[in-house]
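One protein chain is absent from this view; the other protein chains keep their places.
Now for chain A:
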Amino acid sequence: MSKGFKLSSVFAVLLALSLVLSACNFGSNSGSDDGQTLNLIELQEPPSLDSAKATDSVSFTILDNVLEGLYRADGKDQPVLAMAAEEPKVSDDQKTWTFKIRDAKWSDGKPVTAKDFEYSWKRVLDPKTASEYVQMMYVLENAEEYNTGKAKVEDVGVKALDDKTLEVKLKTAIPYFKALLTFPTFLPQRQDIVEKYGDKYALEAKNMVYNGAFVLSDWKHEKSFQYKKNDLYWDKANVKLNTVNVNIVKDSAQAINLYETGKTDFAYLGAEFLDKYKSSKEKFVIEESSVWYLEFNQREKEFFKNQKIRQAFSLAIDRQKLIDSVLKNGSTLPSGFVHSAIYATPDKKYRDIVKYDFPFDPAKAKQLLAEGLKEIGMDKAPTVELLTDDTTKAKRQAEFFKEQFRVNLGVNVEIASVTFKERLNRGKNGKFDIVIGGWSADYNDPLTYLTIMKSDESYNRGKWKNDEYDKLIRAATVNENYEERLEQLKQAEKILMDETGIAMLYFRNQLGLKKDYVKNWPWRVIGAQYSLKEVSIEGKK
């Protein structure tokens, strides 16, 4: 009997295992390599490929490569014609734009029409869609009103005059509208497809249609996805890659291992592996539009309401040391609140017009702190609480600031490291003295940064307040004289910098590794991370 028991249990385990084995869908994407196959890794599963609902960079990247709006961003982040056949007719007041739609096809063979845009944009604005990026669309006439139930859908400023003509009416003329049209929220959608799949739309690769350079040919959730060249793409002659395989790999060490064994042609290079690839030709800097700064709580306590004290804290930070010895990710010194990637006019970058620098000067910092304390009638700086995330990176940075303020200012800092959600919570409710803040551009204009420091914005966590600043930003937002508008934005930024409403830290970048046979790979700074249309494989052995 004892033998029988053992045999049967071994048999049962084997049976169970073989059942499980059959259910666990092994299998790789990598089919035959025809010389134009790119292998990539991505940090997470795309949560949503519905362009009306997507909010994260992985989803944006896929959308940007499989769908095309009126414009797409080129290698230098400049808008170039895509589904728009020619430059639009723009009315004298810059508010009415008439686009001709290119003769292009969806991946199921149906033509792309102006209605696909009208439908998609109105769907974003439909309150029932609950699109998180709906504010991008508020530049249209009556858009905000419709979204908040104060206007009817017919009033919204987008209309297909016929199959090939799209008329767009803006609430206010804005200089960055073309660039804005490259943002994924403005992509077209097919009404019949969206309605056919209902709440399953874009949840699987087959539950959507494509009009971009690639189609999503496979999507294994939480594991991998695959692009194939789109044979019906209007500009397919200029698409070189045939296949792009993307595996989801969260662990940075595993990414490097896969890169080393040739399983991926790209990997993010974390600070912990920097030494190994210090002089590697395969290392490259991935530029972002992300600016980082310290916010000082200026709600009730007198301490950080004092301008000299804020300036003292800013002067006490050795930013170069922070970048070189803590961040180690290719970040650069900041030159203002607006990121260096942002354009002021269609051909001139904002930071080429005006620049700030943020010196490290402990002596002056101590002097200003003393003066500031005197002004508010205190003889000693209180202990200051620095709020930060509980990730290793964030903690390392917080330790750095603690040390800088202790040595250079003689101020004691206590670090409160909490979960991401809790940090948002405390930031919103003002439960901190200093918090590390970051912001990335939503559209290519200085306003995308400057607007969040208005005193009534929830992202202004420190509640720095300057009435002149608020006035300038409000005026610039609706100013249709572009030169005057730029002046107002410049003045506003100057006030923020002069008063040290926030203390700028760095422009964040990332480091990556890519094999040298991967050529012409443009990375973007807004929305999607990169474009695949231009990429080719050359000289791979």
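The working rule: contacts are C-beta pairs under 8 Å (C-beta built on N, C-alpha and C of every residue); 3 or more make two chains touch, one makes a residue touch a chain; residues count from 1.
Assume contacts and distances are computed from a predicted model.
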{"item": "Omitted chain, identified by the protein name its UniProt record gives, among \"PTS galactitol transporter subunit IIB\", \"NADH-quinone oxidoreductase subunit H\", \"Oligopeptide transport system permease protein\" or \"Cytochrome-c oxidase, cbb3-type subunit II\"", "value": "\"Oligopeptide transport system permease protein\""}
{"item": "Of A:Asp34, A:Glu87, A:Asp192 or A:Glu260, the one touching the omitted chain in the full complex", "value": "A:Glu260"}
{"item": "Candidate in contact with the missing chain, chosen from A:Lys220, A:Lys283, A:Lys328 or A:Lys364", "value": "A:Lys220"}
{"item": "Contact with the hidden chain (one of A:Asp251, A:Glu375 or A:Glu414)", "value": "A:Asp251"}
{"item": "Touch criterion as defined above, residue of A:Ala85, A:Ala160, A:Val354 or A:Leu424 at the omitted chain", "value": "A:Leu424"}
{"item": "Those residues of chain A which, in the complete complex, touch the missing chain", "value": "2, 5, 13, 16-17, 20-21, 23-28, 45, 47-48, 50, 53, 55-56, 127-128, 130-135, 147-149, 199, 203, 220-223, 247-251, 253-254, 257-258, 260-261, 263, 419-422, 424-425, 428, 458-459"}
